[in-house]
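Below: the structure, in structure tokens.
Every protein chain of the complex appears in place save one, which is left out.
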Amino acid sequence: MSGRFFGAAVTRLEDARLLAGKGQYVDDIDLPGMLHAAFVRASFAHGRIRSIDTGDALAMPGVVAIYTMADFADIAHGPMPPMAPHPLLKTPITYHPLADTEIRHVGEAIAIVLADNRANAEDAAAAVTLDIEYLPAVSDAALACEANSPKTHSQHASNIAATMKAGFGDCAGVFAKADHVLTEHFDIHRGGCHSMECRGVVANIDLLTDALTISTSSQSPYMVRRHLAAYLKRDENDIRVMTPDVGGGFGPKANVYAEEFAVTLAVIKSRRPVKWIEDRQEHFVATTQQRGQTWTLDVAFDNDGRMRAIRGRCIHDNGAYAPYGLILPATALASFPGPYALEALDLSIDVVLTNLVPTSPVRGACRPNVAFLLERLADRVARHLGMDRQEVRRRSFVRADQMPYTTGIKARDGSPISYDSGDYVGALNLVLDKIDATNFEARRNETKRRGKLRGLGIASCVEDTGLGPFEGASVRVTPAGKVIIATGASSQGQGHRTAFAQIAADALGVELEDVTVETADTAKFPLGISTIASRIAVTAGSSVQLAAHKVRAKAIAFASHQLEVGEHDLELDGGAVHVKGIPDMKIKLSEIARTLAGNTGVPLPGDMEPDLAATAYFNSNALTFAYGANACEVEVDPETGDVSVVRYVVVHDCGRLINPLIVDGQIRGGVVHGIGNALFERMIYDEEGQPLTTTYGDYLLPMAFEMPRIEIHHMETPSPRNPIGVKGAGEGGTIPAAACVISAVEDALGPDGPFIALHPISPQHVVTWLDGN
Amino acid sequence: MKAPPFQYHRPQTREELGALLARLDNAKILAGGQSLMPMMNLRVIAPDHLIDINRVANLAGIREAVDGIEIGAMTRQADVLASDLVKSRLPLLTRALEHVGHIQTRARGTIGGSCCHLDPSAEQPAMCAALDAEFVVVGPGGRRVIPAGEWFEGLLQSALGEQEFLEVIRFKPWADGHGYGFAEYARRHGDFAIAGAAALLEAGRDGRITLAALLSFGVEAAPKRLSEAERTLIGQHVDSLNIKPVIAAASALDAMEDVHVTADYRRHLAGVLIRRALNEACTTMRRPS
Partner (left out) sequence: MTEHSVTFTLNGERREARVDPRIHLGDFLRHSLGLTGTHLGCEHGVCGACTVIVNGAPVRSCLMLAVQIDGTVVETVESLGKPGALSPLQQAFATNHGLQCGFCTSGMLMTLEAYLRTTPAPTEQDVRIAISGNICRCTGYEGIVQAALDTASAKASRT
């Protein structure tokens, strides 16, 4: 699979518009008569609403309406439909569009204020008076498991929403026979996603037909339409959802949110267009977060360093609602055993409700958590045996000759997970070579002479990508000879338009500039799932290829008929179908498109189907597995505890690269996100569930000065599981990064230092560890 | 995150400014706005009146006066950082300003604004304390001069009266060739420091310390001169300083704790940083020949 454009590092078609400030984000939409919404939000983590007094607020300047859930009773009622129902969740644990009676976390929306501008709406929101019966809250998932803990949902008997299990093999048997067993406790802290554009919705109603049009900064516009239609008991056809330019997603924007429903309900009530733009304060308390988990794991291994089995349990901090069902714990379980060829596994996860912001996947979902656990355990085993860390991995990894390799774990659909292709040991060897691990001790000594401690970290990962069921695309050639691709896949900056254009341009023999890609408008393409889980290159990319090939075949059939030349003697190039070796004997695509668009009373040649267009869906029935090996070096200031990542090398295999520039960008951004998770980003709540780090002065995102250059090397093992041979690349940078950095810090602290089983770590941790406390 | 409503005032002269301060209740002065505006947008504060002093004549500027350097309250941090006069006569201030915020915040932020807001980690008021600066304020009763030692009244609390404004900050430069050192630790470049320190030294021809200033900031609620420790340095030779009392003094401060770090860690940093600042001061010192 290669062509003029597929595989080339072409600059992005998206860029010129975005660079010139001509992007169209949701807050850039301005509709005549539009009202601006602000939400009244809970300032406490748990309580029961006795009454809401909007009287004073309604009288304030510019205020048009204030709605509570009760005001929507004639349109809709009850909790929102679950995004991902799961049999273990007997009753969905979802929000109401606005709080019904019980408030379960700081930031939960209680009322919506509509005013002539946002400032006035905020003034009024602050003037709404709430009469609340305060209830005890729980913010620590471990405490929430205790019988006498306050209940996040007061009608529940327990905060444990579900217990999920996974495993394979004879775990007890392997543990009984293994040479060694170690137990470790891990603590992975909660963080946020922090796309630079917060969420936002602009909704409008057609006053004649009542049809709804919604622009939302979402990864899942089709899910918004589906669930909204179900909730409003309307046909999907009456609701158009589109995503304009989206300023980053990173997972949380894949949810269907209460605000999307509340704004739409407010539009139906007020019959006015309404805009709501989430501000950064709201983002900290109303957009889903992730990563908070504690694990206790036993690992069984032999004297030769081979890891044989893992067992243990996890307490998963779910937050107050489960809008996305059990997708996070399910992903955690499915991410074992990573690159390790374990004989047995036995895991259990308690999904625990807390009075905190709900969780849903943030870049990598639970894969970074699992990479952290597995890689830390591998380092721990090496340390216990006095063996090289890489040697433990070489002996424990799935080998290239074992591919395809069935791990023993079942996918969400119950099918066995099988790694399709890859060379995990090869990737590890390559990354060690690229970072020059052989000469690391010399660098360590040089650093020591400067009074600092240097450490080398390594971490590998396997990532399931291309999650099903499908995405689709239509490819159409216009009578002007331009190619229009429409797909349900939404974009948040990944460069989909460029990648899809590369695929289609190769298939149709046109220039990139001739291709226009329309993404995620339910009026332009009928179906879509979500841009999540590193799935779009596989699903939508393959669909574009399939559809473009159908169009190509049709163009060739047409030309064959018109030129009276066999189809095998025709090829596409320069916007035309021409006879091989005779470039002048050709028919332009524009001419074919014009003819197939039909003329009154003129039959189509060869009785062909109208329109030079085709639609295709790629059913991604089997996951395809990307993988990577990372190595990094850190310098630790032993006095301040400061950790600086000074080198970072990635070896990554995501199959065929559609566009290396874009793939490298995905990896770099992902790594930096992981470094943030390792060293900086910590969402802190007090015991009462009050968030304490709700500004960018307190919640530390990684910035340019502290980040290293990231060196990337690709291995290209084509995926056998889709027509274009690709694997996903959206999260492979993030997944092993925190593990890699922590591994390096531990190495820097030396053999007398602690085993580091948490992140993020702080300088204070480092100083304490060096003090030997 | 839109600021609550307020009345906006833009005086052009000191007199107009003074009159507004005397007349208006619940008023805030808007200087560079780099701390005030976030608090307004976050609705942490809601003044009824905002008095924008950016157009008040002659409140900005750096000049050499008879007995030192004067920096107008409304002088932008970027201008202080770029000033050759400051760099040559108050090198500690230049050194510290490299750590103040970012290119965008220094373009608007003012030295006077920072000294009135008094974030405990703010470098500029801290350097004023190290340099024994004087704050010239104007109020209903006319001008008064407040020495740095009396300026800091507590967390975010200066000695500036309700109806007063800060006009100028006066610095007495140390002797040519004096040693200056600065150290701070922040998680990211330009962040408010977890803790910081500064040191100033003068020595005689014999290399013995004649004058010393030592300061920790970001540790207690206000910048703290380590006066006892300063005295222990006097008479010591710059090449063989006994710095133990200095570190001990910093490590004994009544350190704050917050959601990020413990008091113990802050105290530990205070010790590390005062040593680094002092070492740097020894290095930068040019001995009289």
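Every chain is named by a letter (A and B) in the order it is written, and numbering of its residues begins at 1.
The rule is simple: a contact is a pair of C-beta atoms (placed from the backbone, for glycine too) under 8 Å apart; a residue touches a chain by one contact, two chains touch by 3 or more.
In this text, all values refer to a predicted model and were calculated from it rather than measured experimentally.
Trainee: What are the shown chains in contact with the chain that isn't displayed?
Mentor: So, taking every chain into account, the missing one touches A, B.
Trainee: Among A:D140, A:D245 or A:D653, exactly one should touch the missing chain; which is it?
Mentor: Checking the options A:D140, A:D245 or A:D653, the one contacting the hidden chain is A:D245.
Trainee: Given the contact definition stated above, which residue among B:P147, B:G190 or B:G207 touches the chain not shown here?
Mentor: B:G190
Trainee: Footprint of the hidden chain on chain A, which residues?
Mentor: 11-12, 14-25, 27-28, 30, 119, 194-198, 245-248, 250, 279-280, 492-495, 661-662, 664-665, 668-673, 695-697, 701, 703-705, 707, 709-710, 733
Trainee: Take the complete complex as the reference. Which residues in chain B touch the chain that isn't displayed?
Mentor: The list for chain B reads 1-8, 10, 30, 33-34, 37-38, 41-42, 50, 52, 54, 78, 101-105, 107-108, 188-190.
One rule holds for everything that comes next: only the chains that are shown with their structure count from here on.
Trainee: Averaged over CA atoms, how far is the centre of chain A from the centre of chain B? Could you give it in whole Å?
Mentor: One centre to the other, that is 44 Å.
Trainee: Any idea which chain B residues touch chain A in the complex?
Mentor: 1-5, 38, 42-43, 185, 187-192, 194, 259-262, 265, 268-269, 272
Trainee: Name, in rising order, each residue of chain A that touches chain B in their complex.
Mentor: On the chain A side, the touching residues are 118-119, 122-123, 126, 279-281, 639-642, 680, 684, 692-693, 695, 697-698, 700, 703, 705-706, 762-764, 767-768.
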